[in-house]
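Here's the structure, in structure tokens; my notes come after.
All protein chains but one are shown in place.
Should a chain be cited, it is by its letter among A and B, assigned in written order, with residues numbered from 1 in that chain.
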Amino acid sequence: MLSWPALGAFMAVGLAPLAVMFVRLQEDPRAIAALMDERTLGLLGRTTLLGCGAALVALVIGLPFGFLVARTNVPGAAALRTLGVVPILVPPIMLAMTWTMVLDARGPLMCALILGFATFPLVSLFTSRAAERIDTRREEAARLIGGLPAVLSLNLQLVLPAALGGALLSFIVAINDFALPDYVSAVGRKFNVYAGEVFSTWQVDGKEARAVATALPLVALTLLAITPLLMLRRRDQLTTIDGDFEAPGRIQLGRWRSVATTFCVLVVAVAAILPIGRLAYEAGGGPRVFSGISIRRVAWLQGGGAAANAPAPTGSPAGGQDLSKAAREATVEKSQNAALLSAGLEPRAQPPAQVAPSAMRNRAVDLAAPEVAAAIAAREGDDVSDAGGGIPVFVGNLRAAFARAFELSRESLASSLLIALLTASICLPLALVLGHAVRRSRRGALLQVASLLPLVVPATLFGIGTIVLWNREFSARFYDSQGLVVLLFVGRFLGIAVLIVSGAIASYSVRLEESARLAGAGPIGRLFMVVAPGIWPTLVGTWIAIFALSIRELDAAVLVPAANDTAMFRVFNAVHFGRDDFVSALALLVIFSILLPGALWSLFFRARLRFLP
Amino acid sequence: MSRQPLSPSPSRLIPLLLTCTALAGCGREPDLVVRVSLDQIFSEELIREFEAQTGLDVKAQYDIEQTKTVGHVRAIIEEARTRPRTDVFWNNEIAQTIRLAELGLLQPYESPAAADVPATFKDPSALWVGFGARARVLIVNTDLVAAGQEPSGTLDLFDERWRGKCGIARPLTGTTLTHATALYQTMGEEWTAGFMNELVEANGKGQVQILESNGQAMKLVENGELSWAFTDTDDFNVARMDGSPVQRVYPDQVVAKGCLQRDGEPLGTLLIPNSIMLLADAPHPENAKRFIDWVLSKELEERLANSRSAQIPVRRDVPRPAHVGKIGDFRAMGVDYVTLGRTIGERTEALKEIFLR
Partner (left out) sequence: MIDQQQNVPAISCANLSVTAGPVTLIRDISLDVAQGEHVLLVGPSGSGKTTLLRAIAGLVVPAAGEVSLFGRIASVPGRTPVPPEDRGTQMMFQGGALWPHLSVAGTLEFVLKRRTSLDSKARGSRIGELLELVDLEGFETRRAPSLSGGEAQRLALARALAAEPRILLLDEPLGPLDAPRRQALLDRLLDLGGRFDLTVLHVTHDPSEASRIATRTISIREGGRLAASD
């Protein structure tokens, strides 16, 4: 039977690393019981709430978005639909970084909101597919009864199970993230989640059983969320297609079209264009180029800086002043403008009338001072990296940042692409075999859940399991090679591939396989020559999804020796000390390479990819 | 369905792919394997230079901010159990180094290059050597805080003046964890536990912000969301080089209201040196020693001082730019690094109980 070798391969790369880790639970029989204290349970409860919040946000945005772009006459629906996939491919922490640059809001609600926006494509993709599978006659029957409202009400009911399935995936992503809540709750009351507990337990050694055990509650929660998804799928609730299907047309929204369009554009703007746009802005040195900060700074310091220009304290000495962002910016802006004016330079944006002359305390700016001269020279000369200059300078900087990012990370990008290409290409045939087994064999559901385990355990656990398993004399060369990275990624992502492929196989008639069998085709022939051609859009979609995930992966990879030459690794390495323009250009390069195959496909092929479970 | 899939026959495809995977990396055996937790952006260039000078083929593995050295130490421990693979570990801090020493995973090496490194920064049995240190300092936004009004020490976190405008990273990882562990050692068990609990309470009341990392602390002060925060000198220097309105304050230098004191003396600023060590059962010990000697040279310490990370040389006679401090010009916290490393595990547990709720 064909599925045995594939199963064996999955056991070796996916389950064995987990097995070697979970064996350690024996070292401390009380490790699991120790988790059941009030604090841990509190963290788990909060994490669950965060997950629910994120899933709710994803549902509220994703359901209407997915429906509108797939089924209505919103202008540019196809482009909006493609852009709507971007957020799930961009690491959520990047989304958080750009959002907090623009918005002041913080705290748990903001966490849920960002995670919801980051994962709404999961809901919208499922919704779009379900909405496209509503038979046109069913819709017309509703239309005759109650016009557009009845159609929308019917469609809502029909796509809701699929959308809820997507929301469950959003929940899973949200509860496993810890960097984002930590980052977003930096201002205001600290918001801790359970994944943080997992991470910090790994730091303490001598308690390995405990570290492994901490993973269990999250795994349980994740599996709990997957179960209804798999059940819905088993009952074919995520699809509404049947025998003689007539595809539905686009719904004419009439006067609601502009409202719907605004909504869709807004969602895409906030979730996809804003992060990428902000990165591009940073890559071109935007903050410096468009504010000419160094000239203003020098003039400001010449004018006495904070000491001379701070507003009169109200109440307590220094901290009592109004430090809201707006007030702060207004104060600094005002004083800097005053400084610029007295330096004989153009003030920024605001009319001089609004500049309080008293702010300068009558100090004149010394134009001959070397730092002022340098700042002015910088603005006028070739060295424009640090001040003003507008669009031409921005474009120049952008080009330079990309050139530098590309030059420094060319090898990493190449190795990322190679690793992702191999991972996707190895996952695909394995997923075809296993996905087929999931649908056609009695223990399929068990196989499906098992295949997802490497993905739902914390990345650290899986990464270390891989080290323990493969760092041996016989595999020493392999351990240091990129082959190990491919192995790690195949093990981690195979479950996703299986999930997607098995969904397609469910809608592929078993009779076609039976007739091939009667015609003399063996199991390999049937699977690869009959089934595979029948579900090829799904296979291509699977390949692209695994490719994107492989380029994005960081957490497990960081432990494995050969994986630190990937582009994603380099981005996060540079985040700390790299110049913002360089890091942003690098991040954009990575995002582009994540999007590359999907973009190429939609450019050159007309068929729509299917990459939904 | 006009197009056919690309895969003609899996029986040929799978072995082909497996071969590709195997070929993808099976390079030659390296001459030296190094793990480096100093940021790749600096260390990669240095290692390439070492390769060029010696002709050795170095396999280097870097770390990222997110895993805060934990990944490396884990991997070293796990590798040691199955097949020792790493020769040298260049750690950008010290506590995890002590852990490795405690686990018996290091071997002594008296590097001639380390002869003039002060004894405080060396292991008595030569298992590791410290160099190029970072200090835990306050980064202060000069647009918001007038000269003469700056905070002066740790207790300023609770000063009503800075309500909502000061911050420190959550002390569960990185140098902030080391910092917290150092406070346990110097200020005592009871006081520190009380202090940490007060920090959490103050956060709940909107007094102190608890941040994700030192990098974030730097960014928030740089863009004016906070007036000041604890960070490391390397992060401070990045903000300084970006031209941001920031200044550095060494905390707890004087006997004053906001400063921590011990026995009537100011506590001083915590220094966290880089550390380098030779691993037990290193597969390439001779090359490893060459590398350690090279890293511990005065020239390299000087270059680290001049780099964007602005490491403070531990040797007083190493030249440095003006913005890099000099040990002795400010008061350093008197910490026993060995005890610090030994206790950091149990302190993490205690701090988790306080901060992860």
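Here are some notes:
Keep this in mind: a residue touches a chain if its C-beta (ideal position, glycine included) is under 8 Å from a C-beta of that chain, and two chains touch if they have at least 3 such contacts.
Remember, predicted model here, so these are calculated numbers, not experimental data.
Partner chains of the missing chain, restricted to those shown and counted over the full complex, are A.
Within the set A:Gly146, A:Pro392 or A:Gly522, the residue that contacts the chain not displayed is A:Gly146. Checked against the full complex, the one of A:Leu154, A:Val193, A:Ile426 or A:Ile591 touching the unshown chain is A:Leu154.
As for the chain not pictured, it touches chain A at residues 135, 137-138, 140-147, 149-150, 153-154, 157-158, 161, 240, 242-244.
Everything below uses one rule, namely that only the chains that are shown with their structure count from here on.
Each chain gets a centre from the mean of its Cα atoms; for chain A and chain B, those two points are 28 Å apart.
The residues of chain A lying in touch with chain B in their complex are 39, 42-43, 179, 182-183, 185-190, 192, 196-197, 199-207, 288, 293-294, 297, 300, 305-307, 310, 316-320, 323, 325, 328-329, 332, 386, 418-419, 422, 425-426, 428-429, 432, 460, 464, 467-468, 471-473, 476-487, 524, 527-528, 532-533, 536, 539-540, 554-555, 558-562, 564, 569-570, 572-580, 605, 607. Per the touch definition, chain B reaches chain A in the complex via residues 1, 3-5, 7, 9-11, 13-14, 17-18, 20-22, 24-27, 29-30, 33, 39-42, 59, 61-67, 70-71, 73-75, 77-79, 81-83, 85, 99, 103, 142-149, 159-165, 167, 170, 172-173, 177, 200, 203-204, 206, 209-212, 215-216, 220, 224-227, 234-235, 238, 242-243, 245, 308-309, 345-346, 348-349, 352-353, 355-357.
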